[in-house]
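Every protein chain but one is kept in place in this view of the complex.
Now for chain A:
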C-alpha cells in the first residue's frame, strides 16, 4: 500500500492554494460551462422523447415514409445526438480543459503552489506522483 507516501507529496495547504488559484477557477468554469448545460440538454431531450412515446403515441405513430414513423426516427435521432455530444465533449476537453489541467498538474508536481516554502512534510521529488 503506497497511499501514505503518495498523499504526503503535496500538503493540504498546497491543495487549498491550488483550489483558490485563478487558473483552477478557470478550469472549473470551462468544465462546467460545457458539461452542465449539455447534461441538461441531453437529459431534457431524452425525457421529451420518453414522454412523447408515453403520452403522445398517436403523434409518434405518424408515418414519415413507408412504415417508418416519427417515433422510430426520433429514437434514431437519440443515437445521432449521443454520438454528436460525445464528439463535441472530446473536442471541448482537448481544446479547452486539458491544457489547463496539464499545466496545473506540472506546477503542482514542482510544488509551485507551496506559498513560498518547499514542502515540509514530504520528499521534494515528485517522481511517480502522476503519469501524464
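To be clear about the criterion, contacts are C-beta pairs under 8 Å (C-beta built on N, C-alpha and C of every residue); 3 or more make two chains touch, one makes a residue touch a chain; residues count from 1.
Heads up, the rule we're going with is that contacts and distances are computed from a predicted model.
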The complex's invisible chain, by UniProt name, from "Chromosome partition protein Smc", "ABC transporter permease", "CRP-like cAMP-binding protein" or "Cation/acetate symporter" | "Cation/acetate symporter"
Residues from chain A at the interface with the omitted partner, ascending | 1, 3, 6-7, 9-10, 12, 15-16, 18-19, 24, 27-28, 31, 34-35, 38-39, 42-43, 46-47, 49-51, 53-55, 57-58, 60-61, 65-69, 71-72, 75-76, 78-79, 82-83, 85-86, 89-90, 93, 98, 101, 104-105, 108-109, 128-132
